[in-house]
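What follows is a single structure, written as structure tokens, with notes after it.
Heads up, one of the protein chains got dropped from this complex, but the rest are sitting where they should.
Letters are used for the chains, namely A, B and C, taken in the order the chains are written, and counting of residues starts over at 1 for each.
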Amino acid sequence: MATAAVSTERKNYLNAEYGIRSWLLTTDHKRIALLYLISITFFFFIGGFFALLIRLELLTPAGDLMTADMYNKAFTMHGQIMVFFFLIPSIPAVLGNFLIPMMIGAKDLAFPRINLLSWYIYIVAGILYLHCLVSGGVDTGWTFYTPYSSLFSNTHVVEAGMSIFVVGFSSILTGLNFVVTVHRMRAPGMTWSRLPLFVWSHYATSIIMLLGTPIIAITLLLVVLERTLNLGIFDPSRGGDPVLFQHLFWFYSHPAVYIMILPSMAVISEIVPCFSRKRVFGYNFIAASSIAIAAIGFLVWAHHMFVAGISLYSALVFSFLSFVVAVPSAIKVFNWTATMYKGSVSFSTPMLYAFGFIGLFTIGGLTGLFLATLGVDVHVHDTYFVIAHFHYVMVGGAVMGYLGGIHFWWPKISGRLYPEAWGRLAALIVFLGFNLTFFPQFIVGYLGMPRRYWQYPPEYQVYNVLSTAGASILAVGYLLPMVYLLWSLRYGKVAPDNPWQATGLEWRTPSPPPTFNFDETPVVTWEAYEYGDMPMPDEVTLER
Amino acid sequence: MSDRAGTGTTPLAVEHADRAELRHHFADVVQQRNAASLGMWWFLGTEIMFFGGMFCGYLIYRRAYFPEFAAGSISLNLLAGTLNTAVLICSSLTVALAVRASQLGKRKQLVNLLLATIFFGVCFLVVKGFEWRKEYTEHHIPTFYFSAQDMVNKHPNLHIDPQHAKIFFSLYFALTGVHALHMIVGIGIFSVITFMAWRGKFNPEYHTPVEIAGLYWHFVDIVWIYLFPLLYLIDRRGP
Amino acid sequence: MFDNLPLWPTSASVHARYEDWVFIFLTVVSAVMTLLIFAAVAVFAMKYRRRHGREATQIEGSLLLEIGWSIVPFGVMVVMFAVGAVLYFDMRTPPADADQVYVVAKQWMWKLQHMEGPREINQLHVPVGRDIELIMTSQDVIHSFYVPAFRVKQDVLPGRYTTLWFRATRPGTYHLFCAQYCGTMHSGMIGEVFVMEPQDYRAWMTSGAPSGSLAQSGGALFQQLGCNTCHNLEAQGRGPNLRGVFGHPVQLDDGRVVTADENYIRESILQPAAKVVSGFKPIMPSWQGQVNEEQLNELIAYMKSLSPAPAGEAPTSGPPGGTQQQESQ
Partner (left out) sequence: MAEHTEQSEHIMSSGFYWLIWAILIGATFLTAWIATIDLGRFNTVVALIIATCKATIVVLFFMHVKYTSEKMTKAVLIAAVFWLLLLLVLSLADYSTRYAG
């Protein structure tokens, strides 16, 4: 059933209906995924534009390109856009939305209309944020620390806060849909132990979205009320405690890091077995580690606050728990590596991104241990060391996984093959550009350069120049896939149903899939990742 | 696993064309109802966390500024609070009975019970509105010329700090305000449900909307069950 | 070594040396881990690269391996935790006999007051080899006092005191940064820490215009504000006698006992009614808005000078947890 001849006349989700209405009112999870893909790409480039401004400003130690206020707004909006409008929805709302129903053999998510609603909520929040941006922007830093955000900033904090409050609901609804779908919509025979690890990871992600996001929503709402209605909950001049804001903020925002990285791990867990032609090593442990990360991830938030004035004893507990959460992440890395052992490893583009992910995430994760170590964190907290660390995790990890996933499932999404040679080149450029951008920041951070500095002592300049140079390479690396993927929509070779000979259910339906995914509800009688039973894929040719 | 999706095959061709309320992507009504119910429960889980953030702030400040919290609590109207708690419990009863009526297919009874629920909901908001009005006239709303001088005078031995009293009232208005917002949303939902019930959309086989709207309503009631002692009943006797 | 390509930050305090060792330990462990993983990925990828006629060997997994690579890294991490925690614990517990310097942060400058009297802006002069404790508060938003060469950092919060201590080991001039984003000129809220030989420090201390010590300024302020009309220092007046109060437990009229630390003194000046001493009436007016943070520091220094024994390190505290207190009902 999997290799039915592809007919160009075949009805699929893309050509089932035409016209703008058929897209804006669709309840098809695949179309909604594409709506998300377009919207988050848009925000990615806006966020990237601010990143570029930041890097250009930091080329010289003096604050010469823009004013201090402009710079503060640039890094604030870079952070907020990238975190709330790109990274958090990136893999879940695009790839998760597209793939989860297909992977479990369902026709759609459990609540298709809520799925569409979540996209509209995202768009409303996005428009609100863009309005905030064009009307002057916001300068609180993405963390909104009080009392600066609640009492001192003269920028559009209320609008930005409300926008992020709203976008939280989009995230909650997506998570709600995933959890219910995984519980209720699995095809006959698709037991929990047969679920692809992609689904397991997204299940864990969804739990974080459901239980964490409301906290940031209410916290930002309280800040907004403090600004607008003069309530005084975090105001130190009235006996309020600004550190309470940090507790509430990080209760969500630390687990939010796992919202970003878990889906990326989900992608890697699919790519590595497929391009090693092997059953994934330690399925149970990878699945369980996703859930463990989701659970323990909630217990470590105050490691962002070791110098914020929290209790000494509390800091000890949170430091220890932060080390504990590193274990499940390490398990995943080891298992992916072990999966390649005695495999048949191909160097196709998605696999190159997976290599990149494993490497960069390893560095990002290990430098996380530096930050969990109390005495070291005191020194490197709020310096570029932290910036480098979380970019290694979020850009080196999450974005590498996202790009890998987009390439891996591009034939399924678009029905076309992307040009392999360009794909490999772009993966290489991204990897090199990334390391050149962010590795120097570890050093300059340890030297003591604080983050969010518009001007800095001249002895830090060399590292900043390296970083800016890397950023320009990285920018090329990100633009390239955009160009050739768009190109492939028209000129790419027509993709077969299962170009990689992968095992997932999503590959047992035509490319692109029909509107309800399967012509007949599949019955699953096999375990996940039975690559021993799959034929080898055709050699990937490097067409130029 | 209790929630395994079954093992039989369901050909897509059988689309249950006779059942208008069954959405295309579900295999059967039971699957659809279970999905909706689970979805609602998870949503209530997020709601617990939503209020939880404010409860966290409440606990921390209550611990720090107990006298002000006690005095603020005493300044609230115990009778109104008790009455409102009772009103909400009555509305929960009518919701529970309404779900039962829908299970039994008693349409007229269902509509009446839903209307009663809306009535109790409105009653709650009216009482709450009067309380807020009183607090407005007492200058206890942080937004408008906040003053806690009356509390300072009333409890000389508590050494009330007006700033800390303001924290109590900030939390009080944030908590009751967000709760009232949930009530308003609930009344909106129930208006739609009532209309659907009046049109005869529900029957013993299909009444999921009544059920899940009921879950939401009960949840809002439970939030109030906690708000009542936390806001109204702290240390009425004075420390 | 390299003027414009520094590779390692100057280390000029006792903590810096320890911290560098912890950092090197972490770096070595991480480098080994990274190399292991990189090597494994590279070797597997090359050795088992796709070739015609060779199939992958299907392997389920290995419980032993999983347990192994969970427990071994965790063991290493427990060591990391321990060495980091010891250092942190030391950083958070200032020695009892440290010299105290008051720090007031505001957008966007650092104001420092030495106990001996000199005041500085964006500069801090300290002698080498002495324990220095900074008692810090902010006038507006959260700032963070950061001296990279000492490897110390502590957020400075409005409305309460936080402390930080260090012992400089090497004379020189070092960066002082604000590390917590605080608004427009956050990156301009920088300064210098001058670590001097003791004799140079003494010379510096006596060079400026002669001004009384911080406690003397506080004493003058105490008279000027009329505090002494109620707080008689020889006998109990309408307010408590403040001699010997600082650093000692105080019985409150609601039965609680609090320690008279910086935060309690601060609260008693700004919100006198909050914690009234047993046996007195809450008649003291609030000085909120009438004394600024620096004057508060002077008054606190004066209170300390009235306390015979060295008060020792006072626990830092502040709203909303209030002062350290035991319920005694």
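Here is the rule we go by: a contact is a pair of C-beta atoms (placed from the backbone, for glycine too) under 8 Å apart; a residue touches a chain by one contact, two chains touch by 3 or more.
These numbers were taken from a predicted model, which means no experiment stands behind them.
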Absent-chain contact - pick from B:S75, B:S92, B:T117 or B:T194: B:S92
Among A:K30, A:R55, A:H78 or A:H247, residue touching the chain not depicted: A:H247
Footprint left on chain A by the chain that the document does not show: 183, 207, 211, 215, 243-244, 247-248, 251, 298-299, 301-302, 309-314, 317-318
For chain B, the residues touching the chain missing from this view: 2-6, 8, 10, 27-28, 30-31, 34, 37-38, 41-42, 44-46, 48-49, 52-53, 55-56, 59-60, 63-64, 78, 81-82, 85-86, 89-90, 92-93, 95-97, 100, 103-104, 214-215, 218, 221-222, 225-226, 228-230, 232-237
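The definition used in the following text is that only the chains that are shown with their structure count from here on.
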Of B-C and A-B, pair with higher C-beta contact tally: A-B
Of all other chains, the one whose Cα centre sits farthest from chain B: C
Separation of mean Cα positions, chain B and chain A [Å, integer]: 34
Shared-contact residues (touching 2 or more other chains) in chain A: 237, 239-241, 244
Set of chain B residues in contact with two or more other chains: 60-61, 64-65, 161, 163-164
Contact footprint of chain A on chain B as seen in their complex: 1, 3-12, 23-27, 31, 34-35, 38-39, 42-43, 45-47, 49-54, 56-57, 60-61, 64-65, 142-143, 146, 161, 163-164, 166-167, 170-171, 173-174, 178
In the complex, chain A residues that touch chain B: 106-112, 114, 172, 176-177, 179-181, 183-192, 210-215, 217-219, 221-222, 225-226, 229-233, 237-241, 244, 247-248, 251, 516, 518-521, 523
Touching residues (chain side chain A, partner chain C) in the complex: 63, 68-69, 72, 139, 141, 143, 145, 147-148, 151-153, 236-237, 239-244, 276-279, 281-285, 306-309, 312, 315-316, 319-320, 323-324, 326-327, 330-331, 333-335, 337-338, 340-347, 355, 358-359, 362-363, 366-367, 369-370, 372-379, 381-383, 443, 446-448, 450-459, 461-462, 531-532
